[in-house]
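Here the complex is missing one protein chain, while the rest keep their positions.
Read from first to last, the chains carry the letters A and B; within each, the first residue is number 1.
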Amino acid sequence: MEITLTHYLVLATLLFLTGMLGFIVRRNAIVMLMCIELMLCAANIVLAAFSRWHLDLGGHVFVLMSFAVAAAEAAIGLAILVEIYRRRRTVNVDELTTLME
Amino acid sequence: MEVILFYFCGALMVIAGAMMVLSRNAVVAACWLIFAFINAAGIYATLSAPFLAVLQVLVYAGAIMVLFLFVVMMLQGPVLAGERRRLRPWLWPFLLLPPLAILLTVAGFLRRADNTSFPVAAPAGFGSAEQVAGLLLSRYLLAFELISIVLIVAIIGSLALGKVDRRQPWK
Partner (left out) sequence: MELFANLLGKIEALSSQNVLILSSLIMALIMALVMAACAIVFTWMERKVAAFLQSRYGPMRVGHWHGVAQPVADMLKILQKEDIIPAEADRTLFTLAPVVIFIGSLLAWAAIPFAPGFIASDLDLGLLYIFAVSSLAVIGILMAGWASNNKWSLYGAARGAAQMVSYEIPLALSTVPVVLYTASLNMNDIVIAQQGGVANWFLFRDPFLFVAFVVYFICSIAEVNRGPFDMPETESELVAGYHTEYTGMRWAFFFLSEYANLFLVSCIATAVFLGGWWAPIPGLPLAPALNFIVKSVLLVFLHMWVRWTLPRLRVDQLMYLCWKVMIPIALICVIGSGIWLMVSGQAS
């Protein structure tokens, strides 16, 4: 038995879909952000797997960039959520409909 | 050894991801996600990417998820009111997509006998800190500098967003 590239792709697909499903189903904005992090992680695994496949370390560099982007995204996203919570006392995305109406 | 590690970490990671989506309590969800990320480090280790594995634990589990836990604990009670509300009807078809896609991928995976295996064994030092850093500081130097600007902008942005106006303490 051998671990192939396909194994990693399947794993990443499963993770990405889990994250996507969570993003659709959950109403809590913080948990939705977490689902985005899970999807990013799935993408990172694909990058690292193809980096191993091509024996080119460029993929590892992209994963590092993705770490930095994820950190920035989490910081900004959570800051926005804190600010929203301060004004509206909720982070339920169903109730944050000011722009929709 | 790598086979065992892959299946162990992969299975735990998928389970942890599912548990994150399923747990109503946001703090418990964050803990599951941390567990998933620690297992992701194991996955990176099987891909001969030790540097990424260590950074995964350091950045995700050690910094980003701490931020998440911190905010969840400070913002509200564990369970969001209205979380149980039903999904909008027009979103229902989308719920079928992920299971369908999972079925398709797994079916395709099982049907194909000639899964693409990795070409050769990774050379010594592949994915080590020296090699990645060498690439980061030569070929990808511009991207490296730009990402530092992104981080600085994120720091300033979150500070600006989080700043409380002290002249209006009632807000």
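Remarks
As a working rule, a residue touches a chain if its C-beta (ideal position, glycine included) is under 8 Å from a C-beta of that chain, and two chains touch if they have at least 3 such contacts.
Because the structure is a prediction, the values reported are computed rather than measured.
Looking at the complete complex, one finds that the omitted chain is in touch with B.
If you put the hidden chain back, the residue from B:5, B:18 or B:31 that touches it is B:31.
Screening B:13, B:65 or B:136 against the full complex identifies B:65 as the residue touching the chain left out.
Touch with the hidden chain on the side of chain B covers residues 25, 27-28, 31, 34, 38, 50-51, 54-55, 57-58, 61-63, 65-67, 69-70, 73-74, 78, 128-129.
One rule holds in what follows: only the chains that are shown with their structure count from here on.
Mean C-alpha position of chain A lies 6 Å from that of chain B. If you check the complex, the residues on chain B that touch chain A are 2-3, 6, 10, 13-14, 17-18, 20-21, 26, 29-30, 33, 36-37, 40, 43-44, 46-49, 51-52, 55-56, 59-60, 63-64, 67-68, 71-72, 74-76, 80-83, 85, 87, 91, 94-95, 98, 101-102, 105-106, 109, 112, 115-120, 122-123, 126-127, 131-132, 135-136, 139-140, 143, 147, 150-151, 153-155, 157-158, 161-162, 171.
Only residues 1-8, 10-11, 13-15, 17-22, 24-28, 30-31, 33-35, 37-38, 41, 44-45, 48-49, 51-53, 55, 57-58, 60-61, 63-65, 67-76, 78-83, 85-86, 90-92, 94-95 of chain A touch chain B when the two sit together in their complex.
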